[in-house]
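Excerpt of the complex: some chains, original placement.
Labels A, B, C and D are assigned to the chains in the order they are written; within every chain, residues are numbered from 1.
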Amino acid sequence: MSAAVIEARKISLTFQTADGPVHALKDVDLTIGKGDFVSFIGPSGCGKTTFLRTIAALETPTGGELSVNGMTPDAAQRARAYGYVFQAPGLYPWRTISGNISLPLEIMGFSRSDRQERIARVLDLVDLAGFGGKFPWQLSGGMQQRASIARALAFDADILLMDEPFGALDEIVRDRLNEALLTLWRKTGKTIGFVTHSIPEAVYLSTRIVVMSPRPGRITKVIDSPLPPERPLDIRDSPEFIALAHEVREGLREGHGDD
Amino acid sequence: MSRTLPVLTVVAAILLVWYLGAIGMNAQWARDQAARAETQLTTSALIADTLTQDRPVLPAPHQVAAGLWDGIAGQKITSKRSLIYHAWVTLSATLAGFGIGSLAGILLAVGIVHSRAMDQSVMPWAVASQTVPILAIAPMVIVVFASAGVTGLLPKAIIAAWLSFFPVLVGMVKGLRTPDGMQLDLMKSWSASGPQVFWRLRLPSSLPYLFASLKIGVAAALVGTIVGELPAGATAGLGARLLSGSYYGQTVQIWSALFTAAALAALLVMLIDLIQRLVLKRMGLGG
Amino acid sequence: ADDLTLQLKWVTQAQFAGYYVAKDKGFYDEEDLNVTIKAGGPDIAPTQVLAGGGADVVVEWMPAALAAREKGLPLVNIAQPFKSSGMMLTCLKESGISDPTTDFAGKTLGVWFAGNEYPFLSWMSTLGLSTEGGEDGVTVLKQGFNVDPLLQKQAACISTMTYNEYGQVLDAGLSEDDLVTFKYEDQGVATLEDGLYTLESTLEDEAKVTALVRFVRASMKGWKYAEENPEEAAEIVLENDETGAQTIEHQTRMMGEIAKLTAGSNGTLDEADYQRTVDTLMSGGSDPVISAVPEGAFTHLITDRAFD
Amino acid sequence: MKAVLIIGVWLAAWALNIWLSRRDTRLTRFLVAAIFGATILILWEMIVRLYQVPSVILPAPSQIAASFGSNLGILWTDFVQTILKGALTGWVLGALAATLTAIAVDRSPFLQRGLLPIGNFVAALPIVGLAPILVMWFGFDWHSKAAVVVVMVFFPILVNMVAGLAATDAMQRDLMATWAAPYRASLWKMRLPAAMPFLFNGLKITTTLALIGAIVAEFFGSPTKGMGFRISTAVGRLDLPLVWAEICVAAIAGSLFYGIVALIEKKVTFWHPSQRNQRG
């Protein structure tokens, strides 16, 4: 593992709700190194999203210490240290695909020519060259999600945080995007935090798999992947893969209470 | 199934009911007159009479049509007897009031969305403001403004504005609040500034709501103007027409003014609808 | 030229012919005046307009003016172009009313409000009739803008002016034989109508006073011209009607009736008429329209100077 | 100097509100609104007194309150006449008629295509213009006011209700189809409940319309009671404090009316996401 990019020390987060406090995270310790591809898996409500949002400074932990690129999450946000991708594409319907990708660049004050160049580059990267002039609703769900990834890549943040980005897509499209994401990660060397519900997806993509359990949300297991960086899709039929998937499933089941 | 046939059928049904109503409601008068003249009316004479009275309780459709035709096509449009002239007077005050009202509504909405103090203090009173029977005190409002030296088009416009600002305010607040948590979070993750969030996210997302409430607002502004003209001594405008028709018992004139007003309202709403379509289409929201 | 704003009591019609004639014939110009005539309407209270500074002079009925004076608004009558009252109650014969002292009880009567109800209330209290309805009182209906309540038989009687609504009733197809009328004049409860009023404070301003003197002089010239040329006056009124709803026939007839009311007045208030009006208003039993004898409610200052 | 004083009071109250609104509890939320209202009243009183505005133009709140107190009897009579008899009856009848029509429209696509475009046209009609006509038809007592209200509230409720009856999603309708549910069952058990939030939306919008309609109609003829009657008569008598007292009654009645409908809505549509603050 290389230099720590994200370091969480005893992070806790409690939401005050009308029905009393909800302990979304409790004593979460985790170090993510540069270039890691870390997946978070766990049952619904275990705090995966909350943890990712805490890293992105979209939530403030109520306890513990968190540093991103050696800064506080807030400072990292201002330094535009990460791109964030949500489960739904969240494209703005009144902007074209290029316009959507352009939006964060405009906000960050990139010049027009720089913007155009970057848009072309990331569209290419996610295999959407030629679709820049279309509106989001003219594209299929998978293409929209790729556009939203392009948007998060456009300003070249080192860190990519993805919250179930492929959850709404069908299996085959998902396979493709998984492959593409892996290629992209290898090419760019970005650090990726990735939330998923799917065991095969987590196993296929990650260098490390973080298994979480709910009430209160904590990390029950961190599994390092023995798989090589180069992963063709049918690696999923290999015994290592199946063993690893089994291990993750066991880890999940241990932590899982009653529905 | 196309729309034409059903609409025509319903229109025909309405006309039929209208004619029957006219016969029924005007018959009393025809009979009284006959009794006073000590003659007997045959049924067909009675019906003929009910549809041609000078002061019918309910004028027959063709009488209204004739009144409309005379008011619209039978006069020079600068004539005081021209409905187009009166429609224009009403329209100008309506547009002024609608402009003031929607601008006020939009500005207030922006304030409410951005300031919690404004949200908590203005919103409840904005609701209460609409329960003030402004229409009932319109004449007073006009006198009060006159005493402050404001006369002519503006007092009417202010009543119109009072009625139209509320729908715009409500729609715009809702619209500015449509961006969901995810869209706002995205902006946050890019460290976007307040104005950037407003111009690039909130405003574009609110436009469909804005247009919907502008349509309600413009109809309300028209009602406000007409009522402002109605009892308050305005000398021109559809409201004044309505009033003088009522004052001289000229039901045909009332109905013609009423239909002109409805047509004006329909026209204004259609116009906004057109603008909405053009704008939203340009924004890619029309599909 | 001096600017002057006149607020009328009602919509543009021959009732105000004198002022329109004076304006159109240039009588105001001759006096070096620039007069703006503001039409009234059913819910315009000229007294309120005056108080708010929206006009310098108003046309108002004396009962409303005296009532406002008691309310603390110091209105002063500066001229009285109308000598007689044109107000009456018009009843359907079929309602069986023939004598006001006995037949009103239990009936529904239409009355104008917004300051025009005072003469009626005075009359009823002279008759000893309650206006709260019931067997021994009359049910009062706030009459709207037109004569429909009579035509629709919603009321046994309605208020009419000789020069306007009465004609409308006839126009609507009822004949004089179908109707019974009671003029306030004949009942001894007449009050002064259409006078010119201004605020006390205006009269303290010498420049305003001279303007008013010229105004009254020119207006009376207009009235006399209108009396002599009813057709032309009616046409002038018609030209000034912006609603475009008036007809020449109607206005000509109205001018004829109005001439009967202005005849006999040169503009100066007759103190006997004033006294009769005050007495009528104060006679109103338990609930008189005014409770104290008004002081300084009129002045001859203007008319004296105008007609010297 | 006077202006400075007025602006000073205003700024002070506003600062207090900003401070309070940061707390954001039930109590402060109420306080903020109350302080805002009170500030307006105080500023009004100050302006009237400092600039000696004549009371025939704008009476001070204190005068209005005094008039309110001494005219309770009149105000109550007018309230009963205009609000309870005129507005409420008309509103209930109008809502009923609109609901039934909406069901008919929902049932028949023919009507839906034929009636709705016309309905939109009529909804844009300045209904107050009908008031003189309806007074002519229905007499000068409250019946004509109720009739005006019926016409005014009919189309807004109809339009909302038609939208509501169509508001079920395809899946909910398909489910009914899979159970081979007859129309009556799907109406009672699916469309009507689903339409309730829309119906109440229409009902809420029309509460203020109903008040305005009933009051304005009184200008075209009325017995010698009622809020519209009193307002026009009192203006003629220069009793402006009484006029404003009537306006207060209208505003209070309107807010109460709205509040009660909103409360019933809460009870009836408890299940709707807008009513169950974020749970589930």
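Here are some notes:
Keep this in mind: a contact is a pair of C-beta atoms (placed from the backbone, for glycine too) under 8 Å apart; a residue touches a chain by one contact, two chains touch by 3 or more.
For clarity, every value in this text was computed on a predicted model and none was experimentally measured.
Stoichiometry of the full complex in this file, given in the displayed chain labels: A x2, B x1, C x1, D x1.
Convention: only the chains that are shown with their structure count from here on.
Averaged Cα coordinates give subunit A a centre that lies 53 Å from the centre of subunit B. Between the CA-based centres of subunit A and subunit D the separation comes to 50 Å, rounded to the whole angstrom. Centroid to centroid, with C-alpha atoms defining each point, subunit C and subunit D lie 39 Å apart. Within subunit C, residues 42-43, 45, 48, 51-52, 144-145, 148, 152 each touch two or more of the remaining chains. Counting partners per residue, subunit A has no residue that reaches two or more other chains.
The touching residues of subunit D, counted against subunit C in their complex, run 54, 56-57, 132, 135-136, 139-140, 218-224, 229, 232-233, 235-239.
If you check the complex, the residues on subunit B that touch subunit D are 1, 3, 5-11, 14, 25, 57-58, 115-117, 119-125, 127-128, 130-137, 139-140, 143-144, 147, 219, 222-223, 226-227, 230-231, 239, 242, 246, 251, 254-255, 257-258, 261-262, 265-266, 269.
Within the complex formed with subunit D, the residues of subunit C that make contact are 42-43, 45, 47-48, 51-52, 64, 67-68, 71, 73, 113-117, 131, 139-145, 148-149, 152, 154.
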